[in-house]
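What you see is part of a larger complex, with each chain still in position.
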Amino acid sequence: KRQGFPEIIYGEGKTVEQIISILEAIKAREEEVLITRVTEEAAVAIIKKHPEFTYSEISHLVYWKNQPITYDESKGYIAVICAGTSDLKVAEEAALTAEVLGCNVKRFYDVGVAGIHRLFDQLDAIQHATVSVVVAGMEGALPSVVGGLVSHPVIAVPTSIGYGANFHGLSALLTMLNSCASGISVVNIDNGFGGGYNAALIDRLASKG
Amino acid sequence: KRQGFPEIIYGEGKTVEQIISILEAIKAREEEVLITRVTEEAAVAIIKKHPEFTYSEISHLVYWKNQPITYDESKGYIAVICAGTSDLKVAEEAALTAEVLGCNVKRFYDVGVAGIHRLFDQLDAIQHATVSVVVAGMEGALPSVVGGLVSHPVIAVPTSIGYGANFHGLSALLTMLNSCASGISVVNIDNGFGGGYNAALIDRLASKG
């Protein structure tokens, strides 16, 4: 068990047999398992053999927890923020990862730079989070705007959404690395998992204090 | 005379002798001359020979106009917008270019993404411009934010300000090309001249209407 958190399996490029054999080894000693980047087809095969697992279609996560995901009002929460439909896949990977790791998550999914008033409508709730995960493709400007408005850490997740000179997410990645707002750190392109995991580590510190 | 505008000399990499010989040829047939990217040393030599020229130290422009730069209240204006000290050089190159070309310019020079409330304080004046030139380095997110708030064309000028993964302005350039706000077009890195020239072409159309 790395870091007091469930072990994570990187599902991409693994056969169903490989995934199942790894998850069975983990299940024997842990109370949670999280598998990322699972294809629909592999998910079906896994759940057929292990019906106690859940597949989240949008985020391509498969997980097993011995306790249901709930929202614990006595603790703080993570804000997961994105501009809309196009980045949902990655935002949900972040949000659900954090929930599987035991954190509260509030989702703000219609909060883009091009229509900035929607961000201000939600600002109070965002500012009260312990940490924000901000997901953005194309020009990736949202973390800079959020970072200038909140006083907690921001984990920025660039996505590959866009075309042409976005160069498969490079544009959003560079934007986020060069943000002139303080308090922003960045994970790999499309790495919603990394966004959620880092946020959960930080949120756990805030809860433990 | 290209385009009904004064002829422009690209000063970079030319000797003082080359610049002077070109400007004398132009002066013989035009009423304005604009020289860009002139070093301090070259500017001094030019003005020594041609004291009717003016050097703007911050923007590295040297120009001659047979009429003073004034603000004509009967016309619209161009908004030139940047976040502050670091981008002034390029913003002034845009603003002064547009003024030499005969346009009204309003400057908004403390209006960054990291302190977005200052942008909102000035929003009304920005929205009433005919066209905006938005200059930004580092992550280059400002044109996206402005573009979402105004309904006129935005010329985005990336600058090379920053370090590391800004890759000499590539970061801001890609951000601007991938903006999800509509109505933004982009010129070369540090090309304040291009920003001002394009804005002036558009502003002239708006005045002529």
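In this document, chain identifiers A and B correspond to the written order of the chains, with residue numbering beginning at 1 in each.
To be clear about the criterion, contacts are C-beta pairs under 8 Å (C-beta built on N, C-alpha and C of every residue); 3 or more make two chains touch, one makes a residue touch a chain.
If you're wondering where the values come from, they're calculated on a predicted model, not measured in any experiment.
Counting all copies of the one sequence in the full complex of this file gives 8, of which 2 are shown in place.
Convention: only the chains that are shown with their structure count from here on.
Look at where the CA atoms of subunit A average out and do the same for subunit B: the two points lie 41 Å apart. Taken in their complex, subunit B has these residues touching subunit A: 83, 112-116, 138-141, 144-145, 147-149, 162, 164-167, 170-172, 174-182.
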